[in-house]
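Left out: one protein chain. Kept in place: all the others.
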């Protein structure tokens, strides 16, 4: 099985971090390939950035879908996720959604712990869009500047453990360590947190594998049936043809 | 007051229809200017198209915001609405959201009546995103091909009246006649429908005027405070500078 | 356009404060007329008082509706609002409802800040009745005695700013400065609060103007269709005839 | 124990019907006394009528509370219920609320069956106000003119049985036979309906008895603590003194 | 009327405490009989224990139902409640459910105060299962070891009063003093708590009496109609015959 991990951010180092973390849990028969966005933002963290990056994700899939069995959109907030499900004949998962739904099999309520309060309202909206508010214990963030990617683990360890404690006090059974820059940290914090800790990129790729086994065409019906063919202006040729069904 | 109406579709005739309908209710001291999308789709009707067109809306605002007091995004489904609120120092309204919230002052429950079942799931999602499900009686659609724009009023009159009747039977006090191509029809159907009929573009421009009088900077705090400045790749110069705060 | 502002309290000074604040945002073609309740309470602040004052509001409208294009009930908690919508052929707005719905175009979540904890449960109920709980961040109150009306601005400034800060910390993007005695204060606090501040009487009159432009008969269908004619005992002649449809 | 049943309608024959039905289930140590409204409407069936009649209920309680251990407001829709709880040192029940809550111990979902569609939106609102929507299967009504009270049982029997069948098909485990004019009919229909049938006035008086045994002062805290004393204009002397705490 | 109180715990002293507390409010014509579980746990406090004890409750009812008019399951969390309703021709109440529903006639929001945080998540689940989250202000617990039953009143008095204060601050109008070991304490704390205090076993037995007067067969329709007869393996003879309808 070939799984495409799409990093909607333009930061190549993040792609590497995400891929490495994903490979730790993938079974040997799954080949992971990864792409980095060529346009957009170094790290998406607002609605406007997600609006633009989500359009970019559709372009990326249009160009790379050939020979792929499943897709993971690897930015927290899942830019372009529902649109991609609607347009392409593949199972697609997103880090936020996959982590929330998996958490519901590991506890009654989940929380997000991430690195900056700027992301909190955006995370709240993902929960509402998935209609999982009743299982949600909140988002908890230190206010720590995100420094160099190779310093994250050292700089954020203590503040993240503290926030996990707040999440547990607020009723979370499961903590989702959120945001692509934190990929891989769950394993190193697990022993110090009295909650189930989920790594979203690991969760998202395993869920993509599960969907590919259950339902190889992905979402394809009802609200997600392919839209009627349509002409367009200003898109890449690959995406234009996908939408035109030509 | 100058109000910018943005048609996120590439069809110029729709822009004219929307502008004409909006002007029927605007007070004389409001100058309406209108734009038509240069890239994208003739008529947006799927999540993927909204993802792409919403990014285009941000580009349009970046280029046209100077001298403008308020904005209306004039495609049902409100592509780019929340992103625009977050990014620009202006009140912004969308046809769907403005109509839903106004309907709540005219009845207990509202429904959408539109021209094709393709749009139904997308409309349902707008209601959920606004968290107004408890006030929602559903979306009701004939399955009638949307012909030439100058034939819409004649072709759709009877089917739309029939669907309004279904909406009322389902508990709607207010019917929102939805979709840019139906702009202006509410006035002609009003006498034959036992519900309050709302025209969304009229509602959206009047609400933009109201917001401009109440709160000239629009949404600007909390979840909608301006995001930190950020570099980007691949955007127009106007939007790049907006996001870079330069 | 003639807009009737009804103060359901018996305090004339409040009517003046409300009218003056409303006029600051009304367009010049709107004539505002205002009434003060002749029976009831100096300042309504409980369910029992609202039950009685709401019946009084219906009496007031029955006597003053002639020549009026729209109505605003200007006490927080909107006494008699739904009953008035059902009975009279006019758009009717209330301060609480109009502010909540307008806030939904200016942020994800709104909060009330008011002057006394006595009002908090009553405000919570308005949110539930409107089914907007999912957009609500709570009510925040100092416990400050409400002194003379001409001292309110000075006495309450600091305590209200502090409560606005609490509201923002609880996730409010928009703060509704609630209670008729605070009319006009939003403008003076705006620069010191990191949230969009709404003045409910300004919001309610502008929404009444918007409804009058969109839908001159107001709520009139479905759940708000006029009730069948009915005899009654003990009402004023004007209200008796309205209910008897005679 | 003395239980006061308040009929907020001005129809004396209804009071007799309600009292007779209530007495069928009351234990012998409970003395039932009943009042009929002197002002208001022969039969309340709209929000405006409930607003006015609810104020009348407060007047009635103020005059008759002496020597009473518990109260039941015996009009469907519970006019004045929350206001009465807030103002008086007695347990107070209403027919709608008591029936809904009791139904939750007899099934997963309840429905209302009543005699006219005019009442349906009003009943829906009671469910929402009590926040029991998740347990609610709807309101089902024939459209049968309500004739003379002594003909109700004969005229409505077949139409009501038919509507109970619809309620069951919609998922109701319990059917509440709603509206004061139907008091006493549940017993005669029980054998022909595949649902638990509840008679609301019987339910409301038994719940009043239960509350009087559990909590003789009724609701008296938090949101229902007695409001601060307040002067008033235009009320009866009894109610004025109650509100003035004099 | 004969009312069977079932203690699903194996602790005889709890049965006595529960019975004594129940008898304080029962009318003289109600005979209370009580049983103590023979298998299971001294005090149930987890989902696994409730799963097992709930099966035991069904066994107990099968053996003791003869001559009984109503049942109360007297462990907080109501083990086996819905299953018992489905299987037996009797009204059945549980301490948690009866207290929550009764609280809704005494305030807008209720809270649980109990003796140990271990029970908190389990209580939260009862609220969700009953779909009463919107009326719920939370569960509040000291972390005090539950010592000998005859020391509870002395040891827990001060910590419970403190927790009641927290519940009130969180918006509770009614506090349910939860957990069988606290039976009877509400009366002794009432004067020191600014909330309505409910004793769940008293509430549950009074509600069982009410249901027996209203609806002697209990839940018996729709979702709670008796299941089709079925063979079984490994049950007691009494329960096997009940399920086999033989």
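Should a chain be cited, it is by its letter among A, B, C, D and E, assigned in written order, with residues numbered from 1 in that chain.
Quick note on the criterion: a residue touches a chain if its C-beta (ideal position, glycine included) is under 8 Å from a C-beta of that chain, and two chains touch if they have at least 3 such contacts.
Please read all numbers here as calculations on a predicted model, not as lab measurements.
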So there's a chain missing from this view; which of the remaining chains does it actually touch? A, B, D, E
Of the listed residues E:49, E:97, E:173 or E:199, which contacts the missing chain in the full complex? E:49
Given the full complex, what residues of subunit A touch the hidden partner chain? 25, 27, 29, 91, 93, 97-98, 101-102, 104-109, 130-132, 134-135, 168, 171-174, 194-196, 198-199, 202-203, 206-207, 209-211, 213-215, 218-225
The missing chain sits against subunit D at residues 108, 134, 171
If you put the missing chain back, which residues of subunit E would it touch? 10, 38-42, 45-52, 54-56, 58, 80, 82-84, 86-87, 118, 121-122, 124-125, 128-129, 131, 222-223, 227-228, 230-235, 243
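Just so we're on the same page, only the chains that are shown with their structure count from here on.
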Touching subunit A and subunit E alike are C
Taking each chain's C-alpha mean as its centre, the one farthest from subunit D: A
Chain centre separation (subunit C, subunit E; CA means) in Å: 44
CA centre of subunit A versus CA centre of subunit D: separation in Å? 52
Listing for subunit D: what residues touch at least two other chains? 121, 124-125, 128, 131, 222-223
Chain pairs in touch? A-B, A-C, A-E, B-C, B-D, C-D, C-E, D-E
